[in-house]
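The excerpt is restricted to a subset of chains, each kept in its original location.
Each chain carries a letter (A and B) given by its place in the written order, and its residues are counted from 1.
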Amino acid sequence: MADIRCIGICTGGGDAPGLNAVIRAAVKCAFLKYKWKVIGIPDGFDGLIWPEKSRELTLKNVSGILPRGGTILGTTNRGNPFKYRTVDNGKEVIRDISADVIANATKLGIDAVIVIGGDGSQKIALELLEKGMKLVGVPKTIDNDLSATETTFGFDTAVHTATDAIDKIHTTAESHHRVMVVEVMGRDAGWIALHAGVAGGAHLILIPEIPFSVDRICRHIVEREAYGKRFTIAVVAEGIQLPRELKQLSRGGSVGNLVGDAIALAAHKEVRVSVLGHIQRGGSPSPFDRILATRFGVAAVDLIAQGGFGKMVCLRNARIEAVDIADAIGQLKIVDPHADLVCTARSLGICFGD
Amino acid sequence: MADIRCIGICTGGGDAPGLNAVIRAAVKCAFLKYKWKVIGIPDGFDGLIWPEKSRELTLKNVSGILPRGGTILGTTNRGNPFKYRTVDNGKEVIRDISADVIANATKLGIDAVIVIGGDGSQKIALELLEKGMKLVGVPKTIDNDLSATETTFGFDTAVHTATDAIDKIHTTAESHHRVMVVEVMGRDAGWIALHAGVAGGAHLILIPEIPFSVDRICRHIVEREAYGKRFTIAVVAEGIQLPRELKQLSRGGSVGNLVGDAIALAAHKEVRVSVLGHIQRGGSPSPFDRILATRFGVAAVDLIAQGGFGKMVCLRNARIEAVDIADAIGQLKIVDPHADLVCTARSLGICFGD
């Protein structure tokens, strides 16, 4: 059992519903089970660059935050203490201020840190670990593309938001005999598009993992019309690989608009596009995400108590386990084009544009 | 009391949540109260061009449609029988086939028609009326910009959808210290942006009725930072008047993206944009919209029974009344820049960019 009296907690990278649920669970468990003090580190690792911004998190501070999106600690996509951008004599310099960060954590009395974040944050965590900081990780990615864990909190909520949008689009598409394109998140992996597409009853799903052609898409739209279906709903992941014919059309807009323009041109259909954007990262987490985030928060605290530094909690076969952060990072979990759910989708007549 | 045995019903123009609720109420009331037969005319007036596509609507057909978006009758933005586009000897010709439409209605045994639609559909209705067709109107506009009625069904639901999106954006904006732009519907009138902006706690609202400058927007963002608020949420109606400096930036994308680009450039902030698009026209209608649509449906049937042809049902001082279609069309209800709700918004510190 590690000798711990005070832990820090920080959230890094993009937003994901459930961050507050992790924080709440960690604070409650640390206080009620271990009698530890918890310090909230604001804005990712930035809070250790300016330690005066950190503050104690009490039970009162985390009361009521379970159902809320966002993170009460704030977050940032920048703030890498090993490559910290600062301005010196009027020009930008990049410095390694990791030693300050570690010293500041000590100054704050922090014995160990819970780092909630994605691949980028966990890489920084690993470097800090190597320099002597005691820490454990909690995985976070809205895209569900971390290979170390079966699923991450936030993904289920994002799928909900996207499915809800597709549901709303459905009636209009059907009433108006239109092609409707919904662009969803998924830079490298098409999990949100695949899940929301199947759940929302989409007819076309375009994901980064499966190359597509505009021709095939249009053929599917025409085939549907032969069945008397004069409307088509396409779900498009933001990270799809553009075929050559689409790259030429591109004026730098969103891929959703691009796919929409291409269909309008090639299939002579009226097309409408919705770009959901960051609404997928917000909102009250779903029960599934709240429970997963809560389990992660408690498990991270237990991991510190057991001295499991350098490890990250994860979900495997529906159980909470721990893996070495070193083994967890840098490995993307993408959609296998022959995966179960893709095959299921094809059995229903869903077209992937290939 | 008019001598009626059979009525027709059609839906024209863009989608709006509540169309099915009107249809259901009209069918139920026609059948239960007056023992009339009801014929569903599909795809706007198109269904009278090809009368064989029309079919009787029974209680069974309308069972379960109350909570559903869209319209079981289908709709279209085209299909003006006075300017009907057709192809003759390989080239497009525009013909007046209104006489056929009226004859077809008679052939189907339709004594009077309920026309559910916006300004465009009601104009056509008026012309058909003048040529002898008995009909009454039900107003429909998602934008709530018809001056003849205090409010129309679909608007409350659209405001819900937009507010829900802003709610989701809120936590991310706050956690990430970002500027988030949400583009909502409103081609000529800013009602959705104004209502959803106030309901969602937006900081900036841009509407067609109030000219704005990028400068003023950026000043507001900076002022908020002085209060310690490092994030800003802007709600932008699709129909805003672009100031000159924005017109130059435009590459034909959505105005939301344009405003976002301008803020990013001028205020050096990270900006994210969501373009809600047609999800605002879909989804299950809110209770308010279901009730209003139901009242309109019943009132339209009662209006036919009373022989009130050429009139349109409307809401005035929370009561259902009827106005002449001739007086109702062509008059847009836009947001008065000095209206109550705009002043209320300003009292809360909301900036309109002016």
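A few points about this structure:
Rule of thumb we're sticking to: a contact is a pair of C-beta atoms (placed from the backbone, for glycine too) under 8 Å apart; a residue touches a chain by one contact, two chains touch by 3 or more.
Please read these numbers as outputs of a predicted model, since none were measured by experiment.
The complex in this file is a homo-oligomer whose displayed part has 2 chains and whose full count of copies is 4.
In this text, only the chains that are shown with their structure count from here on.
Centroids built from CA atoms put chain B at 35 Å from chain A. The residues of chain A lying in touch with chain B in their complex are 11, 14-15, 19, 68-71, 74-77, 161, 164-165, 167-172, 174-177, 180, 251-254, 257, 272-283.
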